[in-house]
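Sharing a structure, written as structure tokens. Questions coming.
Complex shown without one protein chain; remaining protein chains in place.
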Amino acid sequence: MTKTLTIDGKTIPFQDGQTIIEAATAAGVYIPHLCHHPEFTPHGSCKLCSVKVNGRVCSACTFPAAEGQDVINNSQELNDDRQKITQMLFVEGNHFCPSCEKTGNCQLQAVAYHLNMLDDHFPLFFHNRNVDASHSDVLIDHNRCIFCTLCVRASIEQDGKNVFAIAGRGINKHLAVNSATGLLKDSDLDKNDKAAHICPTGAILIKRTGYQVPIGQRLYDHQEIDAVSLAHETEQRHGE
Amino acid sequence: MKAFLEQLAAKYQHNATNLLAILRAVQARFHYIPEAAITTLADLLSIPRTQILAVAEFYSFFHLTPKGQYEVFISDSITDHMLGKHELMAYLSERLQVAVGEVRADGLVSLDNTSCTGLCDQGPAGLVNGLALTNLDKARIDLIAELINQQKPLSEWPKHLFAVNDNIQQTGLLLASAITPGQGLTTTFTRGITQTLAEIDLSGLRGRGGAGFKTALKWRFCSEEPETERYVVCNADEGEPGTFKDRVLLNSYAEQVFEGMTIAAAIIGAKQGFLYLRGEYLFLYEKLLALLEQRRQAGLLGQNILGQGITFDIEICLGAGAYICGEESALIESLEGKMGIPRNRPPYPVSSGYLGKPTIVNNVETYLAAAAIAVNGGAWFANLGTEKSKGTKILSISGDCKRPGIYEVPFGITVQAVLDLCGADDVFGVQIGGPSGMFISNQELHRKLAFEDLATGGSFIIFDNSRELLAIVKNFTHFFAHESCGFCTPCRVGTSLLQKQLDKIVDGHGSAGDVVALEELCRLIKQYSHCGLGQTAANPILTTLERYPEIYQAQLKQISYEPGFDLDAALATARRLANRDDAGAHLAQIGEEHD
Partner (left out) sequence: MANKIKVATTSLAGCFGCHMSFLDIDERLVTLVEHVQFDRSPLTDIEHCSSDCDIGLIEGGVCNSENVHTLREFRKQCKILVAVGACAINGGLPAMRNFIPLEECLAEAYLHGIGVENAHVPNDEELPLLLDKVRPIHEVVKIDYFLPGCPPSADVFWKFLTDLLAGSQPKLDYELVHFD
């Protein structure tokens, strides 16, 4: 017999071992997320996928689906709080969208649009962060890093390398590169690595590819991230 | 350096789980973690250099730039402040000719703040090259400054500077008489292991760290796991400001703690145990090692314990300055040689802990109590206390009272009764369970210490009517921002925002909406954070805002808005460079244009 849980009152099936977000995605229900990616080990750090499971706040990307769970996802309260968490990411880093090559194709920006975020709400940190343009093909702009660790995981789990790590504590966290100089050029990153393409923001970019898609034709210009995300994952499943 | 590192790596079997111990040795030798050491160690331990970098940056006692040959830290706990820390720090800075946070130009000495060192009953306290300094006053600081300037090795410093007193003020079931070494194990083997677990169950013993999970249940879960390689961990990362009971237990009752761990090992079927000792308690390390050796010689540890065919040994792992490692899964990460970042749960440590194997993590006091229960039986313990909180609780009492120190009291005792015991009057409020716990006012002294009412890991800080509430809250709030591991957004960013927002109000720049904004932040951090640190980081504000809203409101200006930064100070650089000081070169914090 198929096991089921409900999300916002809708009954959806799941298989043992699935997380809530996996069950939701398979059933065509979008739960906002940034650090989650279906191809990699769940991380649970961005907290955008916070849902209420039987009244308790859980991260949908790490919490196992279980029979009869009553999950609240798309409520005004949760979306308002997700907006605040997104605003925290914006004020922590230096996200100047007009000057970022990722604009229009950026998940951080798109999730902000989806949550109808119009301002930063909190005071900005303006922390001084660097850019590492040393690599011939790939650029790191630390100003835009949100510590989702997708590049870390992609490098280990898919590329079979270990190019990235998160170092430091608390608000002083930063992306670190595994090379003697700490520079990307001295790492074994290749521009075709998954890790070079996985960044949900403009922190890791392939050089000489910016602004090639005209405004109006970019990923999120007309389509919201929920539709893009679900379509992408359906495509992935069919491709398997 | 290379030879040193090679020897070091060999000593630790080239095993990366020992990274903290290795880096502690590197820091002690060079007073920082040199770039070259990272490269060499990455090679020797076969781990990415980023793991070493990450660990070196994560823990407060590791540094990537050189510190002084004498690394001096002064404890920044609220209790140190109450004992005059601020003034003493300024004095020390002047005597040593080094600014706080800096290294003196000759490289001899560096000075900085550190989170609570667990010596709140004998502060102001500090650390020099990791060793605890107590009862600091001007005379001691003069002496310390002289010893440093003379470059006297620490071994030649007068012993009284490092004297740490137990200050046991009241004993009870556990502290009145320790069991004799081996007594707990003998009784356990005589009675039977399953029956002993039943006695622990009967005793009603719950985790003494504060969370209060039933000990027998945790041990049973672990023993029922299919995986048979299991671990016993003792959490002695006593970092909650105001807590110092574990320091005393490990100083004077360590054998009983080790015995409790060994009994636990027999119950769950573990061969290896770890005592995770906070770095601040380095002064206990050699003594504890000697005790472990003594127990091995006595057949109480090692192969075939007491001839029962059980093998178990205990290793001591030192922390390196990270409050978060008191969280059990962060502690396990740290034991594995990584940053102390709490894991996602489930799975829980009982099924997937150290190296992914079933692991129990318990507080020092829990093992102490378990050993006594093994000897005296469950009923002996359960006779005291309340229905849901059996036995006694060992409190660490500090702050405004005549007799700070360690008190063993039955659960269910009222706060007032505790205040009477330690000689506290003119009480304004009490911080129960440390900053992550609750601030109660002098209208609530009838409340009981018990899981049913005021749960506590043992921190009990008393404030009299001379104390400023907001200074206390500010100290605690800054503590959490400093100790946030940074894993999740709400805690990493939220605790820093909370610090800013609280400072804005405390420093007198708050206006109508600022307390509402403060509450909103508190709620977000509490509700969405990944672990207990974030979920409790707003407690100092929430529990005081609930009790003393008028104190917060009194800080606010009767205007609709004021900037959270100093506007006039923001012009200072431009003023200086333009060499101007006319009226137009200044800004009022609140505009005349303002209504």
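Here the chain labels run A and B in written order, and each chain numbers its own residues starting at 1.
Following the convention adopted for this analysis, contacts are C-beta pairs under 8 Å (C-beta built on N, C-alpha and C of every residue); 3 or more make two chains touch, one makes a residue touch a chain.
No experiment lies behind these values; they were computed from the predicted model shown.
Residue-wise, the contact with the chain that is not shown comes from A:123, picked out of A:13, A:38, A:64 or A:123. Among A:14, A:40, A:63 or A:90, the one in contact with the hidden chain is A:90.
Contact between subunit A and the absent chain runs through residues 90, 94-100, 103-104, 109, 112-113, 116, 118-121, 123-124, 126, 128-129, 215, 221-222, 224.
Subunit B meets the missing chain through residues 513, 560-561, 563-565, 567, 570-575, 577-580, 582, 584-585, 587, 591-595.
Criterion: only the chains that are shown with their structure count from here on.
Rounded to whole angstrom, the centroid-to-centroid distance between subunit A and subunit B, based on C-alpha atoms, equals 33 Å. Of all residues in subunit A, those touching subunit B in their complex are 42, 44-48, 50, 57, 59, 62, 64, 81, 84-85, 88-89, 91-92, 122-123, 125, 146-147, 162, 164-173, 176-180. Within the complex formed with subunit A, the subunit B residues making contact are 39, 48-51, 53-54, 57-59, 322, 339, 344, 346, 481-490, 492-497, 500, 520, 524, 527-530, 564-565.
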